[in-house]
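Of the protein chains in this complex, one is absent; all others appear in place.
Let's turn to chain A:
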Amino acid sequence: MKPFIFIIIMTTVISGTIIVMTTSHWLMVWVGFEMNLLAIIPILMKKYNPRAMEAATKYFLTQATASMILMMGIIINLLHSGQWTVSKDLNPMASIMMTTALAMKLGLAPFHFWVPEVTQGISMSSGLILLTWQKIAPLSILYQISSTINPSLLLTMSIMSVMIGGWGGLNQTQLRKIMAYSSIAHMGWMTAIMMYNPTMMILNLTIYIIMTLTTFMLFMYNSTTTTLSLSQTWNKTPLITSLILVLMMSLGGLPPLSGFTPKWMIIQELTKNEMIMMPTLLAMTALLNLYFYMRLTYSTALTMFPSNNSMKMKWRFECTKKMTFLPPLIVMSTMMLPLTPMLSILD
């Protein structure tokens, strides 16, 4: 893609999300979402093949439907309150419609069916933008309306998401589908805490974005898309194998890595609000996620898959890929647990 056109498109994507996050007029929220959607379609179709076009079409259809349902919710809110301001007192009917629409945009169950298929059809870097940047806008609207969301609706969706994210990823070998199911499960965790302490949702989002960014960059470093090709990493860059090991454990939420911080804080906030069975259920189902991350590390770092002799030479070559900011990202995705007391600045 020519650089000039790429800059225009990325500017539109970024400004669309920023419009959604910062505006106080409900119509502008819808405008921001549409800008974001229309501009990201060419990014999804960077590789011009039928699979990418199918993925972009599916993404467009689901997101456009969700935008329309969001618009319906906005109009109902206008009807009942008489004004367009984004505020905390939302009509319950409008709140339900908006929650459903935003769940469709995020890929929460039962609206999660598009996430694996879209993520699989596009290139790694587009998948990265899809799973990290695109989550910011819907979650910011959910943050703003969090006090009026119907609890049973949101909690049902979040518990189902964590379960589906766990069980769905078990049979996958394609790395992009694995990351898609990981995204569904993490979205479930984020929306679970939305009603009690939305600040923890932002913490989870931040750490999730850092970890997913790092994971995608390590996968792009090796140009791998399947578990089988990832298993040859020990030939190319042995250091990356240990990093993938630590990163997968962090994604799975094992202490003492930073992926444990959001889970710990979310469980703490939920138990403070007298919910005991739900965090136990969420935590146990997250172990399914850990299982398929460990399967990745088994094939990558903990065993040495057979390879032919010409593959064994590859570590001698220098890497020419530009991996900007990778070392700080790795440190942030794995070693930030001791900084947990700093969370008091978020209040």
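The working rule: contacts are C-beta pairs under 8 Å (C-beta built on N, C-alpha and C of every residue); 3 or more make two chains touch, one makes a residue touch a chain; residues count from 1.
In this text, contacts and distances are computed from a predicted model.
Visitor: Looking at UniProt, which of "Serine palmitoyltransferase 1", "Aldehyde dehydrogenase 1", "histidine--tRNA ligase" or "NADH-ubiquinone oxidoreductase chain 4" names the chain that isn't shown?
Guide: "NADH-ubiquinone oxidoreductase chain 4"
Visitor: Please pick, from A:Leu302, A:Met323 or A:Leu346, the residue that touches the omitted chain in the full complex.
Guide: Of these options, the touching residue for the absent chain is A:Leu302.
Visitor: Sort through A:Met28, A:Met160 or A:Ala283 and give me the one touching the missing partner chain.
Guide: Among A:Met28, A:Met160 or A:Ala283, only A:Ala283 touches the chain that is not shown.
Visitor: For chain A, which residues touch the unseen chain?
Guide: Chain A touches the chain not shown through residues 245, 249, 254-256, 260, 264, 267-268, 271-272, 276, 279-280, 283-284, 287, 290-291, 294, 298, 301-303, 337.
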